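Note that one protein chain of the assembly has been removed; the remaining protein chains are unaltered in position.
In this document, chain identifiers A and B correspond to the written order of the chains, with residue numbering beginning at 1 in each.
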Amino acid sequence: MNSTATSPVSEATQPLLALRGLEKRFSLSGDFLEQLQFKGGKLVRHQEHVHAINGVDLEIQRGEALCVVGESGCGKSTVARTVMGLITPSAGEVHYAGQRIDDLSTKQLLPYRRRMQMIFQNPYASLNPRMTIQQTLEEPIRLHHPDWTAQRIKDKVNEVMLSVGIDPDWGPRYGHEFSGGQRQRIAIARALAVDPEFIVADEPISALDVSIQAQVLNLLMEAQQRHNLTYLFITHDLAVVEHFGTRVAVMYLGRVCEVAPTATLFARPRHPYTQALMSAIPRLEDDRPQHIRLKGEVPTPVHLPSGCVFHGRCPHADTRCREEVPALIATDDGGQVACHAVEEGRI
Amino acid sequence: MTTLTTRPASRWERFRDSFLLYSFKRDLIAQLSLLVFILLVAAAVLAPWLAPMNPYDLAQIDILASELPPFWVDGSDPTYLMGTDAQGRDLLSTILYGARVSLIIGFGAVALQATLGICFGLLAGYLGGRVDAFLMRLADIQLSFSTLMVAIVVGALFKAIFGGGTFSDYAVPLLVLIIGLAEWPQYARTVRASVLAEKGKEYVDAARVMGLPSRRIMFRHILPNTLSPIFVISTVQVANAIISEAALSFLGLGMPETQPSLGSLIKSGFDYLQSGSWWITLIPGLVLVVLVLVINLLGDWLRDVLNPRLYKG
């Protein structure tokens, strides 16, 4: 264990969260006995992996809302879950306020649990069906403030319930008595109950109806202002990103292909994948530009393509793209992009 | 947002409006089964007050009045409604006391099975990996011996080592222990399967993100959500345990004849079946069948209502 004596000065200047070379593989081959196979008369151990994330470097500064976008299977949720310690990375490090946290034990993590919280996608599954709202909200407070009196805990629960627009009188009710939007409010209240500074939101509105999505987004933005929160916001909806995010990271097959301030990215997407993604959003306006049609489909993350993971579908791919993995390079407008074609000035 | 009334439903109101009660009111078989079950349990529990005689009290036993038939057969004595057994004990009283012993062993064994099985199932399902592999292989091994075989070996060993007298003194706890230990894998497997299903849900992740210790997540968050299959399997297991006990007693490895259970009553009457005293075996046998049947019928109904898809018998 290195010493935890990080001075407040350095903590303020360094990024709140930093991911360095993060990788996660999930085994597809079961336990040891199931991995053994007969091949050519010999017993060999055969393992297959899903490469959920392959070398992700990201930094999140205090006070910003970093949105991670990408299609299903691009590893964006795995990033969120790794940051929260729900998954241990196969390689790489997670640093929170200068302190490496991915190798800490449950007990050592406890102080960080209070500072970082998570909001989940499915409000129908994220509340324990056998607990009342009151119990659900009291639990984290009691855990992180064992010295608080019952009355103080109760007051705090009332306060967070009011702040998310849930009537405190509904405390003795169970989750299933509420609508999806109300449940998501309660889930947000649970995350806010311990006064965190950093919130990971994994597709928090994609399970909700359009009119409710706006309510929840508004609530998240209000909470950000009131509590000075930093967000890591996972979504597949670019319209939400444009509205909510200060910076955007676009992921494809477990790699970050572009990071840029939101306005820059939407004004001038650099990476060919980002361009295709943006052109595919169904817009209300009639003057739809012909969307960029990508050939083929996303390859499975079991057998990753060599070189740039996007080369099989990219209209600009050449031999270098097929062989060499592109690194994230800084662009002139404050972003970073991982593309040989951009680097060489071909696009 | 105005769909909710201001006052939350009380426990009783929730029960009143629940699907459980709704379907119970519409299921005649479940109602009859519950009625019979409650009557049998009440009769067994209240045996000391209900029974005309105390079969454990040797002073009340009249050896001359042995093998009297029940009241509807010629030659019966109206004092002994259901007749008497070979030792002259009033059969009705003996059945009531015997049912008590059977029920105590049944429920006791199931309580033990459930405690072991739930703990192991929770650990295996939640922790996964090596713990899971070890516990489940243990369960497989346990299941590959039949309950009766284990019980016969243990019972016979105990009898041989400590003698029949000690065995009789500790017969009830010993039977609870044997049947309880032999059947825990049923629970462990069911619980593990539902833990695996629950573990993937986001509320468990939320609890982990909160920083709650594993023990609390297992018992406070996951366990309450696996109760439905546990209830269903419990009904089946109580019935099974009662049958196991009866079988062991019948083989002479269960309750001694001095403190008869339904099983040992059946056995004690079996020797007199040839001499025409059928009632000593048949009446306790009938009570046993009815008891097990109503428990199983209740279990079936409960399974249909709670519909735990994970439950495999």
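Going forward, a residue touches a chain if its C-beta (ideal position, glycine included) is under 8 Å from a C-beta of that chain, and two chains touch if they have at least 3 such contacts.
Basically, contacts and distances are computed from a predicted model.
**Q** Can you tell which of "Quinoprotein relay system zinc metallohydrolase 2", "ABC-type dipeptide transporter", "Xanthine dehydrogenase" or "Acyl carrier protein" UniProt lists for the chain that's not drawn?
**A** Protein name of the absent chain (UniProt record): "ABC-type dipeptide transporter".
**Q** Of the residues A:Val50, A:Leu86 or A:Ala263, which one touches the chain left out of the display?
**A** Within the whole complex, the residue contacting the unshown chain is A:Ala263.
**Q** Can you work out which residue in A:Ile119, A:Leu137, A:Val160 or A:Ile212 touches the chain that's missing from view?
**A** A:Ile212
**Q** Check each of A:Leu16, A:Leu238, A:Met251 or A:Cys308 against the chain that is not shown and name the one that touches it.
**A** Of all options in A:Leu16, A:Leu238, A:Met251 or A:Cys308, contact with the hidden chain holds for A:Leu238.
**Q** Using the document's contact rule, name the residues of chain A that touch the chain not shown here.
**A** Residues of chain A in contact with the hidden chain: 71-72, 179-182, 209-215, 217-218, 221, 236, 238-240, 242-244, 262-263, 276-277, 279-284, 286, 288, 291, 293-294, 297-298.
Quick note on the criterion: only the chains that are shown with their structure count from here on.
**Q** Can you check how far apart chain A and chain B are, centre to centre, with Cα atoms defining each centre and the answer in Å?
**A** The answer is 50 Å.
**Q** Taking the complex as given, what residues does chain B use to touch chain A?
**A** The touching residues are 1, 3-4, 6, 8, 133, 201-203, 205-214, 221, 224-225.
**Q** Contact residues on chain A for chain B in the complex?
**A** 31, 81, 84-86, 106, 109-110, 113-114, 117-118, 120-122, 125-131, 139-140, 143-144, 169-170, 172-173, 177-179, 182, 187, 190, 194
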